[in-house]
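Removed: one protein chain of the complex. Kept in place: all other protein chains.
Chains here go by letter, A and B, matching the order in which they are written, and residues are numbered from 1 within each.
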Amino acid sequence: MAEQSYTEQEFKVVGSRVRRPDGVDKVTGRARYGADAFAPGQLVGRILRSPHAHAKIKKIDISRAEKMKGVKAVITCDDLPDLTGGRGPNFDILVNCMARGTALYHGHAVAAVAAVDEPTARKALKAIKVEYKALPHVTDVDAAMAEDAPIVQPGVEHDGKPSNIVNVSQFGHGDVDAGFAEADVIIEKSYRTEQTHQGYIEPHACLASVGPDGDGELWVTTQGHFTFRNVCAQLLGMDIAKLKVTSSEIGGGFGGKTHVWMEPVALALSRKANRPVKLVMGRDEVFMGSGPTCSTSMDVKIGAKRDGTITAGQATLRYQDGPFPGPWGMLGAMTSWACYDLPNVQAVAYDVLVNRPKVAAYRAPSAPMAAFAVESTMDLVAAEIGMDPVDFRLQNVAKEGSKAAYGPTYGPIGIEATLRAVKNHPHMKAKLGKNQGRGMACGFWFNFGGQTCTDLNIGVDGTVNLTMGTVDVGGARASMSLIAAEELGIPYEKVKCNVGDTSSLGHNDTTEGSRGTFSSGMATIFAARAAIDVLKARAALMWEIDVDDIEWKDGAAHAKGIEHSNLAPLTLAEIAKKSPQTGGPIAGHNEVVADGAGVSFASHICDVEVDPETGKTKILRYTVVQDAGKAIHPDYVEGQFQGAAAQGIGWALNEEYVYGEDGRLQNPSFLDYRIPVCSDLPFIDTEILEIPNPNHPYGIRGVGETSIVPPLAAIAGAVSNAVGVRLDHTPMSPPRVLKAIREANGR
Amino acid sequence: MNGVQVSTTVNGDVEEFVCHPGETLLEVLRNRLGLTGAKEGCGTGDCGACSVIVDGQLVCSCLVLGAEVEGRKVATVEGLADGNRLHPLQDKFLEHAALQCGICTPGFLVAAKALLDDNPDPTEEEIRYALAGNLCRCTGYDKIVRAVDAAAAELRKSSKKKASGRKK
Partner (left out) sequence: MRYEAPSSSKEAAKLLASAKGKAVVLAGGTDLLVRMKSGAVEPDLIVDIKRIGATQEIKKSGNGFKIGAGVSGARLGKHRALKKAWPGVVEATNLIGSDQIQGRCTMAGNLCNASPAADSVPAMVAANAKANVVGPGGRRTVAVEKIPTGPGKTSLKKGEIIESITLPAKAPRSGDAYLRFIPRTEMDIAVVSAGVNLTLDSKGVVKKARVALGAVAPTVLLVEDAAKAIVGTKLDDDALAALAAACEAACRPIDDMRGTIEFRTEVAGVLARRAALTAYERAGGKK
């Protein structure tokens, strides 16, 4: 679409660091998040979860709980019949929100209650008697692929035999065997990454209300209220139009709130109790029952000439998906080699079922693990041929016109620019002390676009309501207001941006894949341009001239041509004021499938110090360089870079799901699932590069995800340079680092 | 249940309520007093999103019983601004874009207020350690630390002004 194409322009407000419109509410405690809603007569919902990793549910006796005073509803899977058309689309979501005959992981929901208060709800859960028969379980991805592994989902077959392997994906081109035959140096290494969680500070929370007429409302913390509406309506057997879903302020998502977890349960409880039900997960439930990312096991092999040219790259990736199939291994394979232009390349991925929670998207899902393996091996090859790791990457870097291993041929991309920025960065030249080391690594993410619908309404005083349908996860309302102000030519302060509920806009895809600013930005531009067309038409009426004689600039209609030189420009506010007399309200609307999201690249530099006696790693300095296409609000672009890097640092150093022999999750708390605290991190320096995306009027690329990809390998490189041990297993926790040091010293 | 009758002061207002003996101050604030600024991120004192100040002392309201605040003075994020004038911490958080999703922000503001009340000129390291009990998953803490530092400078400037004003 030509109008989607990038046009170079000088921006007036886009790119400025304005205050966010939702800021005051958020610093005064007024902003309402998932758990902050109240409805008259609301009940407290709670979910009973399986204590077993894998068990047959023989019997659930809810009779005692149902009879308790103050208990208004008790439900099991019987209250959520399969309306998907017989194990149809979204059946996995139904099974995950309430076990059907089998508990598939520790923490799998088996029943739920709604009661008048919290103590009563807790007592009611205790009164539910579940008879389990424990089944053999498997939580490790390699063990799950073994011949004699317990089968997680009967019916899954691989090579004609019952298996936990649900999908095998392969990408690449050329002839890797021939490529390795040409190589002077071949490095092959295996890696593991443990399971991590998005760790949003706000637990899942919703307030569901289904009336006697069957119509419903759902207030929920989500990244995609339209998707939640569609899924919940289907699973509950409701008409889509009769379920209104409002996205609350969202307290972090990072992909974890793109998935429906417990909302159908809340709606089913409300329907049964005939009262509103508030359902809020505890932190332990968030860890046990809402999706973490995959743990993985990976092998990577790279062959290169002595001159630094890579002749072949091959990766075998094993990703566990929890008990339901996902695209996770496939995404790992697609992203693994995306930074490089390789003649012979292959990535094979296995998606494997285990008895762990259903895996969810987590910021550039699947890319950080594959990058850990590939980038670490890149370092090893560079070291083996005696080349600087940045130069080695530059020599093989993907450029415009390169064919990516996952298929497409790249347009203008930023990986080379980020590497050159890293090479010239003062950080690269800073001195290091004893037990200190530096590492660097690259990362890639696709970015997405998708269905988007935006409304722009102009008030009679010339102020603008912008209603967007993607969720504001961290500053999007500021960015959208900047874009609307830019297009209309009015001050930023004259625009008020809101996130519309599902009854106020057409469908918007979930806010994922770094699509918010790209796609809603595009729809906002088009909606504003549609409104400008109306404004021009109204000015034509007011002036009684032909609309073709009018142009819009600097927030006003200007009459063109010498014959109209007596007509002073009509500002937006002046036209709006007259709108009741010139045809009524002035609005612009746009619906679009925003294609052409530009791919994104980042390169990071990291310095660490390792205590050789305890194996503890301290991050001394960290620099992110990433291509943003166009930074609409630079503060929030930097914020995305910094936040993504911090999550990557946590993943690299300390975060992991720990399972016991019994298949139970041992650390479902912020005490023992250790995300970085303020004193763990230095300031995170950022450098925003702007290589315009040709498929967006402003050149925007998504910026939210890419920078979680490089930290694992960058830190592994830094640790290696600090104390001489190369960690191949994340997190690089003190016990693992100390063990590696001990082994390297022959102890 | 034996309800406990409690009389306390919240943000300067006298509040009376009856709560369950096991009910936390956080639950009381949110569910009985309608003050939902303090958030429950964990309920176990590990995230700081529920931070409030009781008798001048920073605490996690999830680890205090409602019954315990009889006769105490409780300060929450809702009482931080002076009428419609934002506290310098609130102002600097906005200026420095120190929040993304904002769920941790009330806790950070309250914890930072407690820090600056005690130490008006903290170093970067002191800020980082003082805020270590507040988890943020969005920002990497960078802009939060900068905002607290800027607010501290602002508060020092205005207290100096006040002091010199008094001398005159």
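Brief remarks follow.
In the analysis below, contacts are C-beta pairs under 8 Å (C-beta built on N, C-alpha and C of every residue); 3 or more make two chains touch, one makes a residue touch a chain.
This one's a predicted model, so the numbers in the text were calculated from it and none came from an experiment.
Although one chain is omitted from the display, it touches the following shown chains in the full assembly: A, B.
Within the full complex, the residue among A:Ala430, A:Ala568, A:Val593 or A:Val658 touching the omitted chain is A:Val658. For the options B:Val10, B:Leu35 or B:Ala130, the residue in contact with the chain missing from this view is B:Ala130. In the complete assembly, the contact with the undisplayed chain comes from A:Lys616, out of A:Lys305, A:Lys403, A:His589 or A:Lys616. Checked against the hidden chain, the listed residues B:Val10, B:Leu65 or B:Leu155 yield one contact partner: B:Leu65.
Interface residues of chain A facing the missing partner chain: 122, 282, 284, 613-616, 653-654, 658, 666-667, 671-672, 674, 676-677, 679-680, 733-735, 738-739, 742.
Where chain B meets the chain that is not shown, the touching residues are 1-2, 4, 20-22, 24, 43-46, 48, 51, 54, 57-60, 62-65, 67-68, 70, 111, 114-115, 129-130, 132-134.
Convention: only the chains that are shown with their structure count from here on.
Chain A and chain B, compared by their mean Cα positions, are separated by 30 Å. On chain A, the positions that touch chain B within their shared complex are 17, 19-20, 22-24, 26-33, 35-36, 118-119, 198-203, 249-254, 280, 282-283, 473-475, 633, 635-636, 638-640, 642-643, 645-647, 669-671, 675-679, 681, 683-684.
Contact residues of chain B toward chain A in the complex are 1, 20, 22, 27, 30, 35-44, 46-47, 49, 76-78, 80-81, 86, 90, 93-97, 99-106, 109, 125, 127-129, 131-146.
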